[in-house]
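Heads up, one of the protein chains got dropped from this complex, but the rest are sitting where they should.
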Amino acid sequence: MSALYLLLAAALAGMALVGLFRAADLLRRVLALNVLASAIFLLLVALARTTEGIDPLPHAMVLTGIVVAVSTTAAVLALTVQAQERRRHREEEP
Amino acid sequence: MFHAAIAALLLLNLGVALWRLRRGPTSADRMLAAELVSASAIAVLLLLAAGLAQPALVDVALLVALLAAVATANFVTRTWTLLHEESGSREEAGRD
Amino acid sequence: MSALALAFDLLLVAALLWLAWQALFDAHRFSAVAHFMVFGLVMSLAWVRLDALDIALAEAAIGAGVTGALLLAALGRLPAKAGHAPAWRRAQRPLVWAAVATVVSATLALAWVAWQLPRPGLAGPVAEVLPHSGVDHAVTAVLLNLRAWDTLLEITVMLAAVCLVWSLGPALSPYAPATALPGLPALTRLLHPLFVLVPAYLLWRGSHAPGGAFPAGAVLGAGGVLMVLAGAVHWVHDARRQPLLRLLLAAGVLLFLAVGLAGLGLAGTFLALPDALAGPLILAVEVAAALSIALMLMAFYLYGEPGR
Partner (left out) sequence: MTEWLHPLGYALIAAGTGFFVAGNLGLIRFPDLYARLHALTKADNLGLGLICLGLACQAPSLAAAAKFLLVWALMLVASSIGATLIASTALACGLRPRQQRPGSMEDDEREDTP
């Protein structure tokens, strides 16, 4: 069963990388980054699950990673939104 | 066994929501589809909680239910606002 | 039963692949974001299948909830047009396929290497020291005692992100909704008790079962976002309250640092918790971290510095 999820992680990572490099739109790059992060988390967690038991360390790492991912997302979205606001002000004023 | 079978059936049903999510035609329709997915996910989580005897799954379902409300409130107050209405995005309201 | 489980897994995998594809390559921007939000929801089902309940909780709260809220709010600020990726040029196609093949094979190779790693990883050593860690749940023990350094840095990263967001300019005032929405304050009022109760419950559970500071903070933060939407949080923009707000934002990091320095003084190692005090200390750090995480998520949501 873990093998299935490992394959899923590989496919998601490939798709996300292509999406990341291809996207011209900043919002879509944020989405691609998030999908990529999910793929890596999936890889870690699928590997942590063995017949002998569950390794808690990757789980803790992934929890940390989720919070860091949301921080990154928020920062990049704020940059995108503020850039758009500036652009609109410039267009309105002159 | 029964619970897991029903859960798999509900997961299969999710395909309908995915179709609506793809099709649209308005953003509100997509939001509805997302809400349907959260309802299905809650049902699946509750059924698995009972079927696998893992009560912690009920907490996950509770969280999904709480945050579905936040997503809807966000959509109506921040996304589908007059800005889009003014800047000629009837397109946003009725695409295709 | 195993056939059923396999069918369940296959359905999940197919749904996730389709959702990710749509989120990445759908031409319509809102559609991509909606697909991504659903992707987060289905992902939490996948975490459940992988026996990672802590992560399922965090994904349901942060991945599907808060990230979705941030994306939806950003979407309302961006023009509806644009966002169409350019089509592939004919000459690019072989390159694209080469890139896809390289990436997928590299990931598969990575997975294969990781597969060869000695199992069962660190489950044994963690279980050995668990009685001395002050909590009964392995993931919480790793997060707040054994690898507390990671968690401290993580909260610091979050604080740095808040600083970045706030340094970009004053908080953006939201556009008016399309119509009067009397339901919104009612929704906030009905749900708010739960938005306080559920984090408290998750924090309490964290010591012996899946739960803990991150999901708790995320749920509290989502409750805060709902209050922001209903226009119930004026004090954030009040100039006199700014010092208090900043203090609360930094509370998690500060308390964590204080605990770490106390460990340096008492046991000679940074972040070493004495056995007898580990339980209460972890609880205190968790409460402060949850409050800080909640406020930081709200702070992200303002898209700029309040009270300026």
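Order of writing sets the labels: A, B and C. Residues in every chain begin at 1.
Here is the rule we use: a contact is a pair of C-beta atoms (placed from the backbone, for glycine too) under 8 Å apart; a residue touches a chain by one contact, two chains touch by 3 or more.
What you see is a predicted model, and the numbers here were worked out from it, not measured in a lab.
Trainee: Sort by label and list the shown chains the missing chain touches.
Mentor: Contacts of the unshown chain, counting the full complex: B, C.
Trainee: Can you work out which residue in C:27, C:186, C:244 or C:264 touches the chain that's missing from view?
Mentor: Per the contact definition at the top, the residue touching the missing chain is C:186.
Trainee: In terms of residues, what is the contact footprint of the unshown chain on chain C?
Mentor: Interface residues of chain C facing the absent chain: 177-181, 183-184, 186-187, 190-191, 194.
Trainee: Touching the absent chain: which residues on chain B qualify?
Mentor: Interface residues of chain B facing the absent chain: 2-3, 6, 9-10, 13, 16-17, 19-20, 23-26, 28-29, 31-33, 35-36, 39-40, 42-43, 46-47, 49-50, 55, 58, 61-62, 65-66, 68-69, 72-73, 75-76, 80, 84-85, 90, 93-94, 96.
Operating definition for what follows: only the chains that are shown with their structure count from here on.
Trainee: Could you state the distance in Å from the CA-based centre of chain A to that of chain B?
Mentor: Spacing between the chain centres: roughly 20 Å.
Trainee: What parts of chain C, by residue number, touch at least two of the other chains?
Mentor: 5, 75, 77, 79 - these are the residues of chain C that touch more than one other chain.
Trainee: Could you please specify the touching residues of chain A with respect to chain C in the complex?
Mentor: It comes out as residues 1-2, 4-19, 21-25, 27-28, 30-32, 34-35, 38-39, 41-43, 45-64, 66-75, 77-82, 84-85.
Trainee: Which bits of chain B are touching chain C when the two form their complex?
Mentor: For this pair, the touching residues of chain B are 1, 4-5, 7-8, 11-12, 14-15, 17-18, 21-22, 24, 27, 30-31, 33-34, 37-38, 41, 44-45, 48, 54, 56-57, 59-60, 62-64, 66-67, 69-71, 73-85, 87, 89, 91-92, 95.
Trainee: Sort out for me which residues of chain C touch chain B in the complex.
Mentor: The touching residues are 1, 4-5, 7-8, 11-12, 15, 18-19, 22, 26, 28, 30-31, 34-35, 37-38, 41-42, 44-45, 48, 53, 56-57, 60-61, 64-65, 68-69, 72-73, 75-77, 79-81, 174-178, 181, 184, 187, 191, 194-195, 198, 201-202, 205, 209-211, 215, 219, 222, 225-226, 229-230.
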